[in-house]
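For this view, one protein chain was removed and the others were kept in their places.
Lettered A, B and C in written order, each chain numbered from 1.
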Amino acid sequence: MSLAYGRPYLAIPGPSTMPDRVLAAMHRPAPNIYAGEIVDMLAGIKPDLRRVARTTQNVAIYIANGHGTWEAANANLFSRGDRALVLATGRFGLGWAESARAMGVDVEVIDFGLSHPADPARLEAALRADTDRRIRAVLVSHVDTATSIRNDIPALRAAMDAAGHPALLAVDAIASLGCDVMEMDLWGVDVLVSASQKGLMVPPGLGFLWISDRALAACHGSDLRTPYWDWERRVGAAEFWQNFCGTAPTHHLFGLRESLTMILDEEGIEAVWARHARLSAAVWAAFETWGIAGAGAGCDIALNVADRRYRAASVTAARIGGGGAERLRAWCEAEAGVTLGIGLGMAEPRSPAFGDFLRVAHMGHVSAHMTLGVLSVMEAGLQALGITHGAGGLAAAAAEIARGGQVGGQAGGQAGGGQAAE
Amino acid sequence: MSLAYGRPYLAIPGPSTMPDRVLAAMHRPAPNIYAGEIVDMLAGIKPDLRRVARTTQNVAIYIANGHGTWEAANANLFSRGDRALVLATGRFGLGWAESARAMGVDVEVIDFGLSHPADPARLEAALRADTDRRIRAVLVSHVDTATSIRNDIPALRAAMDAAGHPALLAVDAIASLGCDVMEMDLWGVDVLVSASQKGLMVPPGLGFLWISDRALAACHGSDLRTPYWDWERRVGAAEFWQNFCGTAPTHHLFGLRESLTMILDEEGIEAVWARHARLSAAVWAAFETWGIAGAGAGCDIALNVADRRYRAASVTAARIGGGGAERLRAWCEAEAGVTLGIGLGMAEPRSPAFGDFLRVAHMGHVSAHMTLGVLSVMEAGLQALGITHGAGGLAAAAAEIARGGQVGGQAGGQAGGGQAAE
Amino acid sequence: MSLAYGRPYLAIPGPSTMPDRVLAAMHRPAPNIYAGEIVDMLAGIKPDLRRVARTTQNVAIYIANGHGTWEAANANLFSRGDRALVLATGRFGLGWAESARAMGVDVEVIDFGLSHPADPARLEAALRADTDRRIRAVLVSHVDTATSIRNDIPALRAAMDAAGHPALLAVDAIASLGCDVMEMDLWGVDVLVSASQKGLMVPPGLGFLWISDRALAACHGSDLRTPYWDWERRVGAAEFWQNFCGTAPTHHLFGLRESLTMILDEEGIEAVWARHARLSAAVWAAFETWGIAGAGAGCDIALNVADRRYRAASVTAARIGGGGAERLRAWCEAEAGVTLGIGLGMAEPRSPAFGDFLRVAHMGHVSAHMTLGVLSVMEAGLQALGITHGAGGLAAAAAEIARGGQVGGQAGGQAGGGQAAE
Partner (left out) sequence: MSLAYGRPYLAIPGPSTMPDRVLAAMHRPAPNIYAGEIVDMLAGIKPDLRRVARTTQNVAIYIANGHGTWEAANANLFSRGDRALVLATGRFGLGWAESARAMGVDVEVIDFGLSHPADPARLEAALRADTDRRIRAVLVSHVDTATSIRNDIPALRAAMDAAGHPALLAVDAIASLGCDVMEMDLWGVDVLVSASQKGLMVPPGLGFLWISDRALAACHGSDLRTPYWDWERRVGAAEFWQNFCGTAPTHHLFGLRESLTMILDEEGIEAVWARHARLSAAVWAAFETWGIAGAGAGCDIALNVADRRYRAASVTAARIGGGGAERLRAWCEAEAGVTLGIGLGMAEPRSPAFGDFLRVAHMGHVSAHMTLGVLSVMEAGLQALGITHGAGGLAAAAAEIARGGQVGGQAGGQAGGGQAAE
């Protein structure tokens, strides 16, 4: 007997839980790709993609995954031998650096480790040190999916401005767009990279680049570009097929259309951000309560990022020592229908320490029911497995949700406060 | 901002959460109804319907809802003027009585109220009093969806046997089949009534009758029967269409095929029962903990059925006084994406007391994640609304689930017991 | 190797080809059935059901198939012992008569055989002969699905009026609604019967009754009615569930909503009728051309209904002698992906003559492509099987379609006329 029967729940950080409506929109015969519905639809998708990234500038759509979209960004940003400065806060930041290096870019990495955000002061110093202005672009993850660190993009931009360096700012928002606040134009982002399968709630297979006018002009002659990656051909497409350098990703576009409508026109992007903020706060509350007992009682549960200002709203990486993370993941999947994410890049894949890390996703089409359900299952697992944890984690998480129910979604003073009689 | 965005969750006692696979199985073009796949498929559906009710006897499928299936049972069981003895434990028991009365049956009701099961002793007494054997059948709900009372069918059967009365035993298992244990043959049920949209996890639109050989013979001449309701025509169908007295319910059959496979061949009916038992225990644990503070602290939360032996495994009716149930339902739907069931038949629909009752369903395609998520959302609502409740409800529910994770799904002694360090 | 691979095509007279959009609309989780979307939706479905039947009067929805809906009509129209006059033009007319008889109605049948419509003069005579006005209702199929005879309802109504008889006129439009012209109010129909799975393009499982105010009043005391069939309870439903005497057919309602929108608001009911008229004309043109060679050349192909005024726009029954119909049906299914309808009620099921009849459906979601494809496959089959047939059938069918392309859908004088150079 297992309590996993019923609808399985996937809490890995992408692909995320997708709305039924998105899947339904993709369940239809192929359209004509020379005229008609899908051609008309694209005319609405492109402005909506700008809205979701809060930019009035340029957007290009790629049939590719996130790695492909990194490569698209690199191919346009750089010519062979150009220098990139990468601010790494986890495996995916390092991955982007590797991609650029393999393409012939001269890559310099500042590695901030696995639990701390990129330090604007170090960025500023590095740019000041680049006296001959060889650094063409600074690459940074908004949220690194592996560590769940959220970098402070406005602060990094300010550091670049303070250094007076002309480098472009390229931001990987694959794990954050549609979850964490993103203000591309306001923050001065030059190139934004994202993909379909996380906050945008569409199956994997589409990548996106948003490109500032400044970046478009600056990169005009980059010699790494190939026809498929060249963003100018896509941004300036005269014919429908040129938007995709070939056959359009018809079914993904149907899904994306539905998803953008849900995000922008039904819920509203600011409400989407607020929802993710509140759900992530519930997750943190549970972990903080579970972990509170401290080393004294033998409890070894902790969030990866200590400072809540640098925690992602979309995914939470955490440690449950002694292999507890791995055992808990196995229990939740087998006994309760919840699949949690593995820890990535925190320890060697086949080392014992690998089993000390896990990730909980709260990205995309997620409600209070879904996220509280995940936490409840985890607490049941902690109990079942005899993993030492502080009591009251679920009540603390529910309290965060209760607060979210107040007018305007803002926590009121004495708000909530169902009196828990002892 | 609302935390209800994401996949909505319906926790009303039917229609229940249906598996994606069932819905997908129904998403297909019409089949030929004279030969081929669907004709062959029915040959497997009928034995599987018997397996799910634990009978080797007869089964008839109706295009109808539960009320229609009551009428089918009545039309076959009775001739005009025959007497029925109805044991009522909620609105649906009374509904079946009304249906029979309106069809011309002489109905006698023993009403056991809204919180207690049917008493076998009173049944035995009533049958003994029927010295001229006018009572043709005893009608009783296994689980009354309104009150969530589960009647003890073997005890009622024993009472009938003790009275030595030849009446047939007809049981409404609409809200219990595929959730609570049902052993039609072992328990001596003559006519079992159920429908598609609860434990069987298929959209509303199909009803089922299982008929003992004894009932089939005894009812041969009933004069209320019409061609559509006549069970003999269906049980003995020579041609495919005769199983349905006309065009087959093609798409529901595709869905039902998938559902029966999941229940019988993948999870196993006994595991299905055990899962429902465990999930309902989690619900009860939460309510009992919330309600524990008692009148002293002003807490007014209570399960409808005090004795857990008579609580359904599929649905739980409860009271949250002072209109708390209604406020909580509204909050859960608007703020957290969970729709709870209204109280039915506990108070007048438009009276103030109506808002004191609600129901939580845990029937069909439900996992630990789904049910714990509902309870967590409810606790968040209790907090947000300032409804006095005992602390620790969620931890208690999680503990029930933790126990379920043990070998064999049986609660072990000191099993589980993650040490909650203070 | 078979040319049947690819999307199978079902050309049986119901269930008909359903739009993807209808199936997609049904592919969704269960809704709340106490409030919200589906309750609101019904408020629009009922007026639209009236529009599709061209009536401003009453409508009731049943979870049932066509046979169930006959029974619903009978249960309301008649009290035990009342007399019905049935005008039969095929198996389904006879079926309705049998249903009424089995329910205790005194049924008189006038059988017009298998190839001719009901004769208004005989109806008038029968009513005049009923001097004590015992006939409570006249029952007739608009289109009999078995023979594809379309009866002239206005002429039958006129005959009733001429006889000055107060009987109600009840019409079975199961095989015609949404295909052939139907003007319930204009034609003076009292009770109209239909179902979901033909012209309404929704899977089997819903039946409908439209009821004139006069019929509603006249039948108030009918003693055959039971709660499930009682149309008054449904027509006058105060609460949502009363519309269905129990749980609503949620998923069928979602499908029906989509279908009604397509029929009424996108294509337009008059355009739907015109389309069916034109497609049926193409089918007739092919059969008439194939059959033209006559007995002299050994050709034995003929439409069942000689007079085109009495042919249905939804289905065509035909004869291909010497077992040709059966062989052709088998070839089309095995070799070309088309399932044709069997002949029903034209000969004994297991007699050799049974193989001389088939039916081609052109009902519901059918385009020129689909129907011409069926005819082309049939001609390929005639060739492959060596069945003697007149040449040019497909060109003749295409000519009908070509004509349909003219302005207003009406054949213009010299219109079309692609010059076929020899």
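Just a few scattered comments:
FYI, a residue touches a chain if its C-beta (ideal position, glycine included) is under 8 Å from a C-beta of that chain, and two chains touch if they have at least 3 such contacts.
Being a predicted model, the structure only gives us computed values, none of them experimental.
Looking at A:G246, A:G298 or A:P352, the residue that reaches the missing chain in the full complex is A:G246.
When the missing chain is restored to the complex, the residue among A:T17, A:T89 or A:S259 that touches it is A:T17.
For chain A, the residues in touch with the chain missing from this view are 7-8, 10, 12, 14-18, 23-24, 26-34, 63-68, 71, 75, 98-99, 102-103, 195, 197, 203-205, 226-228, 244-252, 339, 341-342.
The chain not shown here touches chain B at positions 20, 24, 27-29.
Chain C residues in contact with the hidden partner, per the touch definition given at the top, are 1-9, 17, 19-20, 27, 267, 270-272, 274-275, 278-279, 293, 297-299, 331, 335-338, 364-370, 372-377, 379-392, 394-395, 397-399, 401-406, 408-409, 415-422.
Quick note on the criterion: only the chains that are shown with their structure count from here on.
Taking shared numbers over all numbers used, the chain B to chain C interface scores over half, which places it in the same class. The central chain here, found by comparing per-chain C-alpha centres with the mean of all protein C-alpha atoms, is B. The rotation that brings the Cα trace of chain A onto that of chain C spans 180°, given to the nearest 5. For this structure, the chains sharing the highest number of C-beta contacts are A-B. Rounded to whole angstrom, the centroid-to-centroid distance between chain A and chain B, based on C-alpha atoms, equals 43 Å. Distance between chain A and chain C, defined via averaged C-alpha coordinates, is recorded as 55 Å.
Of all residues in chain A, those touching 2 or more other chains are 20, 27, listed in ascending order.
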